[in-house]
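Starting off with a structure, shown below.
Missing here is one protein chain; the remaining ones are kept as they sit in the complex.
The chains carry the letters A, B and C, assigned in the order they are written, with residues numbered from 1 in each.
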Amino acid sequence: MSGVWGKQIEYSIFGESHGEALGIVISGLPVGIKLDLDFIRKEMKRRAPGSSDLVTPRKEEDAFEILSGYFEEHTTGAPLCAIIRNKNTRSSDYNNLRYAMRPGHADYSGRVKYKGFNDFRGSGHFSGRITAPLVFAGAIAKQILASKGIKIVSHVLSIHNIKDTAFDLANFEESLVKKLSSLAFPVIDESIAEDMKQAIRTAKDNKNSVGGVVECAILNMPAGIGDPFFDSIESTLAHLLFSVPAVKGVEFGKGFEISSLTGIEANDPYAIVDGEIRTTSNNNGGIIGGISNGMPIVFKCAIKPTASIGLEQDTIDIVNMKNTKLTVEGRHDPCIVPRVLPVIEAAAAIGILDSYLTSNK
Amino acid sequence: MSGVWGKQIEYSIFGESHGEALGIVISGLPVGIKLDLDFIRKEMKRRAPGSSDLVTPRKEEDAFEILSGYFEEHTTGAPLCAIIRNKNTRSSDYNNLRYAMRPGHADYSGRVKYKGFNDFRGSGHFSGRITAPLVFAGAIAKQILASKGIKIVSHVLSIHNIKDTAFDLANFEESLVKKLSSLAFPVIDESIAEDMKQAIRTAKDNKNSVGGVVECAILNMPAGIGDPFFDSIESTLAHLLFSVPAVKGVEFGKGFEISSLTGIEANDPYAIVDGEIRTTSNNNGGIIGGISNGMPIVFKCAIKPTASIGLEQDTIDIVNMKNTKLTVEGRHDPCIVPRVLPVIEAAAAIGILDSYLTSNK
Amino acid sequence: MSGVWGKQIEYSIFGESHGEALGIVISGLPVGIKLDLDFIRKEMKRRAPGSSDLVTPRKEEDAFEILSGYFEEHTTGAPLCAIIRNKNTRSSDYNNLRYAMRPGHADYSGRVKYKGFNDFRGSGHFSGRITAPLVFAGAIAKQILASKGIKIVSHVLSIHNIKDTAFDLANFEESLVKKLSSLAFPVIDESIAEDMKQAIRTAKDNKNSVGGVVECAILNMPAGIGDPFFDSIESTLAHLLFSVPAVKGVEFGKGFEISSLTGIEANDPYAIVDGEIRTTSNNNGGIIGGISNGMPIVFKCAIKPTASIGLEQDTIDIVNMKNTKLTVEGRHDPCIVPRVLPVIEAAAAIGILDSYLTSNK
Partner (left out) sequence: MSGVWGKQIEYSIFGESHGEALGIVISGLPVGIKLDLDFIRKEMKRRAPGSSDLVTPRKEEDAFEILSGYFEEHTTGAPLCAIIRNKNTRSSDYNNLRYAMRPGHADYSGRVKYKGFNDFRGSGHFSGRITAPLVFAGAIAKQILASKGIKIVSHVLSIHNIKDTAFDLANFEESLVKKLSSLAFPVIDESIAEDMKQAIRTAKDNKNSVGGVVECAILNMPAGIGDPFFDSIESTLAHLLFSVPAVKGVEFGKGFEISSLTGIEANDPYAIVDGEIRTTSNNNGGIIGGISNGMPIVFKCAIKPTASIGLEQDTIDIVNMKNTKLTVEGRHDPCIVPRVLPVIEAAAAIGILDSYLTSNK
């Protein structure tokens, strides 16, 4: 039952890389929202393949069709279903996947789980393509949050061993937010962008791949959102972020670094500044006791290198139960970090919207 | 609705630090399990305060009473409720908390959320004491998992800046597991234990506190457990782990380090060894595509330094809306890492059991 | 996982007839409600045994203890747990129930489900006593609804073959509501009350039992509450009503009678009366398309005769797998209808509150 998530709004996701279509049903959407379809398309395009030499050349427009819950340009309040047809599929690339289990992919774990009945073509339901409907839903969540003043912004914190400057956790200047929103490859220190891209191109030339880290901030969060214990904001966001294929770590505020601070260093002192309550540092990333404290919510996600690489790898032939060698064919991203930014933002938007609606019910 | 979690078994948690009792209702437990009450008590004791000079001297036995769902020594299949009475409470310590917001605590975020109606004594529902019923439930989950051969083990990976050796992700020797299970302060490299304890004592002497990192492994996991997307094992475990107060980061396998590897380094090659399918490395921490691959599931949690410290801190007086100074009274842990190990294991046990039951339904 | 219900507020129920205690955890309660404990006690007393010669003489005060989520007379927003200790238990009455399956009771179906591990004393978790915590929770739900003007009232529509006048579906006079709320044995036509009571006493004298029908109305419901399809008001209420032991039928408005009307007779015409929109009849019981239309919500519940009777009955000895005779010992209600009224109202209050909060989120 892994396809459904949400308390106030329920998202039911479906689809495979090489099936008829992927899509999502969004049940419980607020009524009467005039959807900004151009914004949704723009978000989808950020995730779509084929946009530059840094990503897979698979050509998919990722055009969506809304089947329900939308009438005279507004949400009706009834479940909204959107689908994205698969077009540029080349199933022949995947014939040998019936036998050889690709390292780093869910071929083996999925085969055991699904007893061999899974659609293995292009990783099937495990494909990163399943994030297309998530970005669709995230764009709607972002639009609703924006109407409440809440903004989400992210940047590439690292690619392989090239690092961008991290966010100043306690201070976000409007100019930085604007800059990041306008960049196709968003980094704070623009001087390192070319090095990062070069690291990706080098991986591509080597038939290899690289990973990276995404840093994301949720700005203008009111205090008092989230719930203690099982529905802490950290729990809600981490649940969704770890749904995104390739995410292997999530940390909030200072994250793992906070474990080497002392209490007096880690605690964020409260202060009244210009009549407003805030903290003077933000090591806790805007969340205390699972609940927002009015400071920016900031988190980082570790993205593993793309599992699909052109280099020969050791693996097993599961049908004949023997060790073998495998070279993965097909068109792959040497690094998915640039395309994963809108997915991370979408997951964050969906999670924060649910916490927001729960706390304001 | 933050108090309820679970799909196959639902856990409903309740209680405050200085209220009548804390407890948990466990609905959907398998029928006919002969509960090992001694084991439950042992696990509760690992978490309980007062056991050494490293932790708070607050004396709480954490004795539990089972109210339902248990008959003639076995689970009946009906909801099992256990409660833990609060005894050694000193509410007077908390009188000034009506005004001054403790940095690092949920006083402010909780006050906004609960409009000032929250039980603020000893952090109320936000207290780490809420983890006592979680450990109770986790002990039962552990017992059920053990009957299927699955074991959970953890150690202190770091305290402040003192680091233990990390797990060898792909190889767990039985002797190591036994050793860690027998140590009151479990570390792999026993030579650093005293340094860690000294770091805690130093923090205590300084009226300060320190944090650390816990590393945990789930051993003998069958392959094929977990679900893609929203109910990945990472999502399920992270959801529960981030429920535990003080956890600010969670990573699986190599975690954030995997982001600086290349694909050929990060992918875990499959191999048939002694007739069994395994991977020769375990950078993905036993989870691929959200599903177990039969290797040990390994994760790390960043624990922040205890928020309660005896040093004077800047903060605000929320009633009079002015900046002020605060010195937190009361008996506190200079470091909660030693007491948090059984809590992390409990959260892991509860999460893995749910994934296991879902996959075997 | 049958012990948990609710979307906006989650109720987790537990307990057995002859165990330590029954109780309920209410997670997600609105913050800052000053609980009317006297009202809760009054509702509990309506359900409690021992109040007259019409019901079981088992003496239980059903005194509740609130363990959490309640501070300085108000709800805190954290999970509220209340327990009711079992006191006047006589387990010895139930010794032969290990063998002989009582007709009409869950002894056999429960034994199969729970593989013989269920607490069989006094029906265990299947006992009507499990409705005590439901009435506790319902009293809180009623108080919250009352603060929004919504009232719930019910009466005994029939006992065995003695029938009261039914509600005028479209018109509820305030005086009737007041009268029913004040009667210990609420009927519209007070002249038949004694006949009903006599039918109960006759059943008691005959070591037999009788059933009846309860009719319940939810007044001052705003229009627009409820959801189409899976969360229709009918679905929500019926789900909860059929949880109550002994309920075997639920119908809304005209219910089964509507099936023999024609469309022009069944449709409730809209009209503007005194500037307000209403319907001139209310055959649909205030619900159209699963959503309230502003008219009173009216439903009926069929209550079966108490399964426990003193007459000898045919049954099986499940241990020795042979046919046998059984005479049920113990103290039983010759008719549970009088005690079930507050339970039906509690279920209705809990269901309507959830629909209300969902629609106003």
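In this section, contacts are C-beta pairs under 8 Å (C-beta built on N, C-alpha and C of every residue); 3 or more make two chains touch, one makes a residue touch a chain.
The structure presented is a predicted model; accordingly, all values stated were derived computationally and were not measured.
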**Message:** Among the chains you can see, which ones touch the chain that has been omitted?
**Reply:** A, B, C
**Item:** Omitted-chain contact residue, chosen from C:21, C:67 or C:106
**Value:** C:106
**Item:** Sole contact to the chain not displayed, among A:13, A:132 or A:237
**Value:** A:13
**Item:** Given C:37, C:271 or C:319, the one touching the chain that is not displayed
**Value:** C:271
**Message:** Touching the absent chain: which residues on chain B qualify?
**Reply:** 7-8, 78, 228, 357, 360-361
**Item:** Residues of chain C (touch criterion as defined above) contacting the omitted chain
**Value:** 1-5, 7, 11, 13, 101, 103-106, 108-110, 112-113, 123, 125-126, 130, 158, 160-161, 203, 206, 208-213, 223-232, 234-236, 238-243, 245, 247-272, 277, 279-280, 283-285, 287-294, 300, 302-309, 311, 313-316, 318, 321-323, 358-359
**Item:** Residues belonging to chain A that touch the chain removed from view
**Value:** 1-4, 6-10, 12-16, 19-23, 25, 27-28, 31-32, 65-72, 74-81, 83, 113-119, 124-125
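Heads up, the rule we're going with is that only the chains that are shown with their structure count from here on.
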**Item:** Chains touching both chain A and chain B
**Value:** C
**Message:** I want to confirm something about chain B and chain C. Since they are copies of the same sequence, is their interface symmetric in residue numbering (over half shared, so same) or not (under half, so different)?
**Reply:** same
**Request:** Determine the centre-to-centre distance between chain A and chain B, using the mean Cα coordinates as centres, and give it in whole Å.
**Result:** 26
**Message:** I'd like to verify one number: the distance from the centre of chain B to the centre of chain C, where each centre is the average of its C-alpha atoms, in whole angstrom.
**Reply:** 40
**Request:** Two or more other chains in contact with one residue: find those residues in chain B.
**Result:** 1-4, 7, 13, 113, 125
